[in-house]
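With one protein chain held back, the other chains of the complex are shown just where they sit.
Let's look at chain A:
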Amino acid sequence: MADDKDVLRDVWFGRIPTCFTLNQDEVTEREAEAYYLLLPRVSYLTLVTDKVKKHFLKVMRTEDVEEMWFEYEGTPLKWHYPIGVLFDLHASNSVLPWSITVHFKNFPDRDLLHCPSSSVIEAHFMSSIKEADALKHKSQVVNDMQKKDHKQLWMGLQNDKFDQFWAMNRKLMEYPTEEGGFRYIPFRIYQAMSDRPFIQKLFRPVSPEGNAYTLGDLLKEMYPAAITNDGEQKRYQVVIHGIEPLLETPLQWLSEHLSHPDNFLHICVVPTPSD
């Protein structure tokens, strides 16, 4: 369907206008100006912020520079989460541009993974793709791919090449027609105010009778508090790529069209803003 392909493009090209400000406790030789950037929702912070680093290094001495990390309103931002997920989870109902603070000292190694090079990001990205395929196809599709095919997925993401990426990714989105969908849906549900970083469990897209499960069915099973009952006031928003899909949407369709490039459906449950 032509409409469905458009959804794939809209997801890929989603952007978040961001303002990067240097932490005021950093030692600088002169005042650091803020840096503005449109961040791709589907990419990772450490992959797309080379320009940010260059900009701030201009006003700092090398001895004052350690591993760069980012923070929003006191919360260290996990670079290994897709950017769009971080925004939806922490700042979805705040005013744009998204204001991120940049640090070069005191890396919080109890909260954040280290990211010494882009090969670490690549390893993490490929690891997610492999895990997603373990759930969808018992790893058969990803294991049948050659090394160069894996590389194509990564290069597509790194260089923002939609066609290059999807030429390979479409194989990961196929399933035997008689099955009606993937074996299990790769998903993660995030809640901002929780000790647990995310909920990830086994969930089939199709019932034993052959009925398609919906987003609502998934939430009812995994996070019932997110669902508003009749007559109640809506406490939570269920956000994927910055929008609230209808709870009646089939989960299989969501997995095929609204997954991130890592092949996971990342779902954020955030409190409804009280105006």
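Everything that follows uses one rule, which is that a contact is a pair of C-beta atoms (placed from the backbone, for glycine too) under 8 Å apart; a residue touches a chain by one contact, two chains touch by 3 or more; residues count from 1.
In this section, contacts and distances are computed from a predicted model.
Chemist: Could you check which of "Anaphase-promoting complex subunit 4", "Mediator of RNA polymerase II transcription subunit 18", "Ubiquitin-like-conjugating enzyme ATG10" or "Macrophage erythroblast attacher" matches the UniProt name for the chain that's left out?
Modeler: "Ubiquitin-like-conjugating enzyme ATG10"
Chemist: Pick out which of A:Ser118, A:Gln200 or A:Gln237 touches the chain that's been left out of the picture.
Modeler: Result: among the candidates, A:Gln200 touches the missing chain.
Chemist: For a quick check of understanding: of A:Leu38, A:Leu96, A:Ala123 or A:Ala192, which residue touches the chain that isn't displayed?
Modeler: A:Ala123
Chemist: Please give every residue of chain A in contact with the chain that is not shown.
Modeler: Residue positions of chain A that touch the missing chain: 78, 80, 109-114, 123, 127, 130-131, 134-135, 139, 186, 195-198, 200-202.
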